[in-house]
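Excluded from the complex is one protein chain; the other protein chains are retained at their positions.
Up next is chain A:
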Amino acid sequence: MSNAAVTAATSSRAADAGKSALARLGEAVVGRLVIIIPYLWLVFFFLIPFVIVFKISLSQTAIAIPPYAPVLGFGDGLSGFFAQLKQLSIDNYTWLTQDALYINAYVTSVVVAAISTVLTLLVGYPIAYGMARAPAMLRPTLLMLVILPFWTSFLIRVYAWIGILKPEGLLNQLLLATGVISQPLIILNTYTAIFIGIVYSYLPFMVLPLYSALEKMDYSLIEAAKDLGCPPTSAFWKITFPLSLPGVIAGCLLVFIPAVGEFVIPDLLGGSQTLMIGKTLWNEFFANRDWPVSSAVAVILLLLLIVPIMLFQRAQARAQEQDK
């Protein structure tokens, strides 16, 4: 237990001494409620839904409302439960492995997300570095300017790029007018457009953790290296970059994990020619109305992401420890 916690515990014990048992009981109940209310909420609305997704991914598609054959209810007592247990099938999963479409979608999503994450890091690092070295007076304003686009709608920011990237769009108009190109570039409805969309939308998520890691850095280390004859590039790779590594890891995870399951960007900028798993899940659900298969798609996607999510959580916990 930390020192602060010990002091807090002793002082609250001292304060408790003068109180009636009833008041203490009341406070204990309040203290419990602080934990119990959000806990139960998240168990009910976050944890249990995953159990249901898993359950339905094992059921059969049916033409009904809701469109799946019910499984694992306790309606018919324990014997009914066991009878239903036999009906569970992994058909949906076999289906996913047999159809190359799904495997392709998973692989493409991971590759696209990984490339986008690297690109976001390459774009975001110089920005965060410049912000961290800006005069202290300017830093809050710069920080605010990075956060502000995050407050404007994600959908709108993605939509704005359609007008820029389409064949008769603003980018092509500019490039044609300045004579850089003679034929309009086809960018919209390609993977390039998806990369641009992800880098653009997720840039603040990368810059913020990088900035907070770089801002804490002690620049006299760089100066010491310079005095000792270390060239700037190797000073960067030997000192700055390793020290900013926690920010790099947090930023990359914050971009990579949601990007794998991204729907809006591949749908609006990627068109029908590009394949990503978030879009596949959406189409299974809304166009094909196949709830069991979309559940199976979700389960596999979650399994793919479970390691990065746990890494993210560990990074969060470690950052929290350091702040204390």
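Note that a contact is a pair of C-beta atoms (placed from the backbone, for glycine too) under 8 Å apart; a residue touches a chain by one contact, two chains touch by 3 or more; residues count from 1.
Convention: contacts and distances are computed from a predicted model.
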Worksheet item: When you check the chain that is not on display against UniProt, which of "Glycine--tRNA ligase beta subunit", "Monovalent cation/H(+) antiporter subunit G", "proton-translocating NAD(P)(+) transhydrogenase" or "Putrescine ABC transporter permease PotI" does it turn out to be?
Response: "Putrescine ABC transporter permease PotI"
Fill in: Which of A:Leu25, A:Val107 or A:Leu170 contacts the chain that the document leaves out
A:Leu170
Discussion item. With the missing chain put back, one of A:Ile90, A:Ile103 or A:Ile309 would touch it. Which one?
Written reply: A:Ile309
Fill in: Touching residues on chain A - with respect to the absent chain
1, 4-5, 7-8, 11-12, 14-15, 18-19, 23, 27, 30-31, 34-35, 37-39, 41-50, 52-53, 56, 66, 123-124, 126-127, 129-131, 133-135, 142, 144-146, 148-149, 151-157, 159-164, 166, 168-170, 173, 200, 203-204, 207, 219, 253-254, 257-258, 260-264, 268, 278, 281-282, 285-286, 291, 294-295, 298, 301-302, 305, 308-309, 312-313, 316-317, 320, 323-324
